[in-house]
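To keep things clear, I will list the structure first and then write my remarks on it.
The complex is shown incomplete by one protein chain, all other protein chains being positioned as in the whole.
Just so it is clear, A and B label the chains in written order, and each chain counts residues from 1 on its own.
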Amino acid sequence: MTAPSKIVADPSQAAAAPLLEVENLHVDFISRAGRTPAVRDVSFGLAPGEVLCILGESGSGKSVTLRALMRLLPQGRSEIRGQVRFQGEDVLKMPRRALNMLRGARISMIFQEPMTALDPVFTIGDQIAETVIRHTGASREKAMARALELLELVRIPSAERRLKAYPHELSGGLRQRAMIAVSLSCYPQLLLADEPTTALDATVQIQILILLKQLQQDLGMGTIFVTHDLGVAAQIADKIAVMYAGRVVEYGSAEEVLLNPSHPYARGMLASTVSGQPRDRDIAAIPGSPPDMRNLPAGCAFAPRCAFATDLCHRSEPGLTQRGAFGHVSCHHVHRLDPPAPAGASVTTL
Amino acid sequence: MMNFFKLTKATVAAPADPRDRGGPRQPMLIARNLRKHFPITGGLLGRTVASVRAVDDVSFAVRKGETLGVVGESGCGKSTLAKLLMHLVPPDSGELIFDGLEVGARDGLRLRDLRRNMQMVFQDSASSLNPRMPIEESVAYGPRVHGMGRAQARAHAISLLEQVGLPARLFAGRYPHELSGGQKQRVNIARALALDPRMLILDEAVSALDKSVEAQVLNLLRRLKAEFNLTYLFISHDLHVVQYISDRVMVMYLGEVVEIGPVERIYASATHPYTRALLASQLHADPRARVTEPPITGDPPNPVNPPGGCRFHTRCPFAETICSQTAPALTPLPAASEHVVACHMADPASGHTRAGAQARPGLVPSAFADTPGPDRTSKEGVRA
Partner (left out) sequence: MSEMTTNPSLAVPAPGEDVPRGERRSYWGNVRERLRHDPVTLFFMAVIVAAVGTAVLAPWVAPHDPYATSMLARLRPIGTEGHILGTDELGRDMLSRLIWGARTSLLMGILPVVIAVAVGGLLGVIAGFMGGAVNMIVMRTMDVFYAFPSVLLAVAISGTLGGGMGSGLLALTLVFIPSLCRIAETAASQIRSLDFVDAARASGAPVHSIILTHVVGNVLPPVLIYASSLISVSILLAAGLSFLGLGVSPPTADWGQMLSSLRQGIYMQPLVCALPGLAILIVSLSFNLVSDGLRQAMDIKA
């Protein structure tokens, strides 16, 4: 592969010690049928207190990337390669026990479906207290007091009563808040969020997003937020990494990526959002569908759907071209493409 | 009988549909006082202890050739409504009138004929196709049931698959597991068209799709609507999609209709506080237009034993005593008779202190004024 693998360091990270550095991350799934790549050569960095959104469609490898950071993939059926340095330690080489101390304490995770992530047979209070006790060795009273504090932090009304509630007794929004409370129980430095608002109603989703943004700022947590929704990314992200077929095709600040995208896929995604489209015309949809990961095309994986593709694109995979202060784009023709549409043209204008 | 199945391409040229009965002014579908309560039984004797009031006294009309968008959050009854219209779930009460004929009435329209004229596209593309059947057979099944010969039904299915962008030589023999989500949804659409219906009910038909595929399917739906002379009832929770595709929009909350109006009016000057909150909750792909205060707090209440009076009063920033006492009726706004709202504030005689304020544009309550951006920006887009 000709791709330069080192990415340019974020200058803002050079000052503060980076919280997380991911370099050349690869994930393969192994089955009887063979080896299927899911994540291919992904690199990014995260400073403390920063929010990175990994944006992509289903099968793009965004959730797998997130899980790989915590080594939450099925052992034996998956292989993770590359480097994931969290506060200088390589998570991928860490012994099991150290990893367990990391999980839930310094790094924690929230999921799309709180019903499956919360244990149905324990009360919310018990579940938070258990995490607190496991990681800090606090007494039960202290842990319960902590649980109450956390429920108030995530603004669950009548928190005291909700401590004794079981997950199924809560509404969808409250359940998601409860899961956030569980994940914050040890004040993690890094929060990993896997589409935590996708299953929620619009009026509830916005509440949870605002809450997460506030908590993240107040607690100074670095956050990686996986989503397929451009609107969610716009609402919460400082930086955005757009994934396609297992690779990060565009990486940059939220403004750069959403208002001034370079990669044809990122541009196509933005152009095809329905929001604000004139009603009497077709939407500029990206033709075709994402490739089968078991059978990736040679060259750029987006080439078969790309309006700008040339022979080169079908032959060789593009390297990373630096863009903006720290970002990069993976496209052969990034310099040749006409300057992207003026900021916000495809977005509802302000 | 057989010309019923003929592809309707011809009808595009001729504006008058030969299947039309009631004339252009007769709505395609009228629903009157539809009601469905699902009982919740409990105890040893299986007595009804409560009921989910999924759809409560819902009335509306769908005009010929239009797209009526139906929006609302989970539990608002929009999916039950779709099944009631198709009679997949029998309504407790209420009536349906399809092109002037009452469904199930003695001299009206038989259920079987309603279903031939009105078809449904389901949300979950995974469970909406029989996994053991090649897609071509799934599409041909409806016409076969209605008596079409095997070879003819097959040819019909193949031509429909081509119409929805699935070349038969590549796709006809495939099984659902060999298709992507978007392709399955195209098959669903082809199947719905197989009986040559005049109206399609699209229940969250693009919600499960990835955004780039969603755009393709929306384009397809737009094209088919013109080509097959269709009327759509488009149910979705996504306000962006509804704005793009609908001519008129109906907003539901906890089993009731709270507002119906032309799409421009709903998106530019929504009157019901719930509609306004819903619109203000929309996310936009612009990081400069972040929302910092939630438009409303709390979750939609459980449709089991919903609150009395106006069902929205528990979450409404403008709720007053009257709101918890009497349920507001759907009334047309004086400014635009097309625009119907169920809110005491829109009724000058209701006794609500803000009553009448909303009737005049520009005097809308300002609780949402502190949410900068998105909802206002989208309005400008529509007005322009």
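As a convention for this text, contacts are C-beta pairs under 8 Å (C-beta built on N, C-alpha and C of every residue); 3 or more make two chains touch, one makes a residue touch a chain.
Worth saying up front: this structure is predicted, and the values here are computed from it rather than measured.
Visitor: Which is it among B:F122, B:F234 or B:F312 that touches the chain not included here?
Guide: The single option touching the absent chain is B:F122.
Visitor: Tell me which residue among B:G182, B:G261, B:P287 or B:P300 touches the hidden chain in the full complex.
Guide: Answering carefully, the residue with contact to the hidden chain is B:G182.
Visitor: One chain is left out of this view; which of A:A17, A:I30, A:M101 or A:A307 touches it in the full complex?
Guide: A:A307
Visitor: Out of B:N130, B:T292, B:T321 or B:T353, point to the residue that touches the absent chain in the complete complex.
Guide: The missing chain is touched by B:N130.
Visitor: Can you name the residues of chain B that touch the chain not displayed here?
Guide: On the side of chain B, residues 83, 86, 88, 111-112, 115-116, 119-120, 122-124, 127-134, 138, 141-142, 145-146, 164-167, 170, 173-175, 177-178, 180, 182-183, 186, 188, 191-192, 194-195, 216, 219-220, 223 touch the unshown chain.
Going forward, only the chains that are shown with their structure count from here on.
Visitor: Averaging over Cα atoms per chain, report the distance between chain A and chain B in Å.
Guide: Distance between chain centres, rounded to whole Å: 32 Å.
Visitor: Which positions of chain A touch chain B when the two form their complex?
Guide: Residues in contact with chain B: 57-58, 171-174, 201-207, 209-210, 228-235, 237, 254-255, 258-259, 268-270, 272-277, 279, 282-287, 289-290, 344, 347-350.
Visitor: For chain B, which residues count as touching chain A in their complex?
Guide: Where chain B meets chain A, its residues are 73-74, 180-183, 210-216, 218-219, 222-223, 237-241, 243-245, 263, 277-278, 281-300, 302, 373-374, 377-378, 380-381.
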